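Apart from one protein chain that is not included, each protein chain of the complex appears where it belongs.
Moving on to chain A:
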Amino acid sequence: MSPARRFLRTPEAVAGAILLAALIAMALVALLFPGDPQAIAGPALLPPFQDWSLPLGTDRLGRDVLAELFHGARASLAVGLAAAAAALAIGSVVGTLAGFAGGLVDEVLMRITDAFQTVPSFLLALAFVSVVGPSLGVVVIAIALGTWPGPARIARAEVLSIRERDYVASARAIGMHPLEIAFREVLPNALPPVLAMSSVIVAAAILTEAALSFLGLGDPNRVTWGGMIAEGRAVLRTAPFLSIVPGIALVLTVLGVYLAGEGIVETTAVRRGLS
């Protein structure tokens, strides 16, 4: 059975994929929403399902909640994917260099990794954004800074076992440069267990971004779900939907990313086990 078929036969994976597809669709549709989601679209604090031109109602300033939700999907997805990609890239490069070089290089790189891992990653992100200033790029870097040690450790452990294999010895024997051996022979083969972490990292990155926005450290020029929840907090008793709607979106997104990621890891793992 092909991995795609196996993926489709796993109900959790399919559910995750549907949620993820919905999120991506939302992010893409957000491009079609005319104008600015931060523009005032109607009366303030209109509850959902009252006016069908504003199906999810409006917030304190009369902004369209549905438009905000769709634009927020874009920010969540972009930050989640970019931060996870950056963390995986930094982590696997650092882990590969440490594991392959050994000795002093390994010691230095792993002590730096320890230093980053002992600082709570959310506090690190918080401190970084407070100092550098909130913008989408800074948020991505801030989240990646706290996340890369995990992939780095896994990559290093994998590299330590791979570097003893015969094909690495034969690459040395034909005179290949050590850096080429590290990045062309060793790194690609060390990646599968690192990539298996990616769903967890993307989910965590989306949540961290939401938490930063909730604390008012998100990009002020963009609508984010965390920011929407923070906005709704002030009127939590009179208009709870303002916090609940983006909250549900956040839960479903994280769930979708996690389930789809697990599904991919599971199906590819089975394929490797069979061959």
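Keep in mind that, in the parts below, contacts are C-beta pairs under 8 Å (C-beta built on N, C-alpha and C of every residue); 3 or more make two chains touch, one makes a residue touch a chain; residues count from 1.
By our rule, contacts and distances are computed from a predicted model.
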| item | value |
| --- | --- |
| Hidden subunit of the complex - UniProt protein name among "ABC transporter ATP-binding protein", "Sarcosine oxidase subunit alpha", "3-methyl-2-oxobutanoate dehydrogenase (2-methylpropanoyl-transferring)" or "Amidohydrolase family protein" | "ABC transporter ATP-binding protein" |
| Residue among A:Q50, A:S130 or A:S170 that touches the chain left out of view | A:S170 |
| Residues of chain A in contact with the chain not shown | 165-167, 169-177, 185, 188-189, 275 |
